[in-house]
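Some chains have been omitted; the remaining ones sit where they do in the full complex.
The first chain written gets the first letter, and so on, giving A and B; residue counts start at 1 in each chain.
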């Protein structure tokens, strides 16, 4: 699968503001970045950062008062391998040290509070892929996808109570149920083509099953194997597409994703990132 | 059913404390108080209060520093009529004015937050008695009775999340689901014989169905028709057995309830309350 991403953000910066953008596709084994361009107007010195463990990439800069435009384009080949049916669940003593902390509760995923509910709802499902699929299905069937029903402070516990939310909330609840059942889980943010516009940033989750991370999308808005990964994190706070320190308002956000099944051959050796400031 | 109640409370009063006790059986059409005695030691001037609408009875007094003993005994005939099977649900426009406010959320019953969950879980149950029975059954099946898992500030929302609680919590969740479905509901506190000791204060709920209040006990600890009613309220704060203003510690609480199927005839005209101070 070859995906073309085109993101345009326009901000009204009311006072000098430090931006930390997280728009660029991740360094990740399942995808190959063929071409990429990030433009900021007015031209500003950009600082790049790649998280060495997660592969998340950030661009930081100071924006002056005035209008700010961000334009990001990328061509990415996604090669996510679907999991083998029947994939099992690692017993806790076989969860690697670096993965173990994905069992911990986080700001938006209170797995310490939802332990009994998770046991009750999913203890009868067969361990492994089927259990996490049961979690994802339950969320799809019981949480209404309702734009505007949650905000940046909404947590999985609240979603479990109010029974409505958006993709981020669906994913948080999936992460929470998994962790409550001793299955390491984390949030994945990225781009994917939706049948129903408008396109937007998307959030799904992945669970650690028998030695690999497996993606699940409780919204069922798009096939998980098509997601172009931007960020991987404990929860949404780690993968926000923009974190601003100052005073700026997002005036518009346009996201276009195009997918084509047969990707042309990549030209090796070509410099991929051409950040134009 | 004739029930004999015997309650002994011992407090260590660390500084002069105002007591508001709510131990006495209620004025209520379903029960007939045959004999009653309330003793406080040391002897103190007691002030009685009966809520003219709900029939709840309170005794207020100022306790000095030192040990305080309260002893309450009563003999009560309970004649609760079980509801007709198939009892329906009043449409909102037929709920009487004085009953309407039992649809409102209260401190421990956030029916405004649990609306979607209630719809989801119980919308398919037939309206009326069967729906409230479905609510009561769901609570019994999904909430673990776990002493110590909740405290005086725990709300129905928390119980719905943590999936464990005690009788008060079970009742609050029942009240909450009913209100969320436009069925007026309220908390009922009282005495009842439990097969499994120790005896204690009990809390259940009642729902307003087709012109009458119907009792439900999601704990299934005792038949509802045997409950000797002490208090009726919006939620637990209205029917606490003791509210203290000052500094006192409950050292011991002994409650004995005996039930006999064939009550001897009551002697009319006899003064019922003999508060001995």
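Quick note on the criterion: contacts are C-beta pairs under 8 Å (C-beta built on N, C-alpha and C of every residue); 3 or more make two chains touch, one makes a residue touch a chain.
None of these values were measured; they are calculated from a predicted model.
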* Which copy number describes the whole complex, given 2 displayed chains of the same sequence? -> 4
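Note that only the chains that are shown with their structure count from here on.
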* To do: Write the angle of the rotation needed to overlay subunit A on subunit B, where the fit uses Cα atoms and the result is rounded to the nearest 5°.
  => 180
* To do: Give, as an integer number of Å, the spacing between the C-alpha centres of subunit B and subunit A.
  => 49
* Structure fact -> The answer for subunit B against subunit A in the complex is residues 113-114, 116-117, 120, 142, 144, 157, 160-164
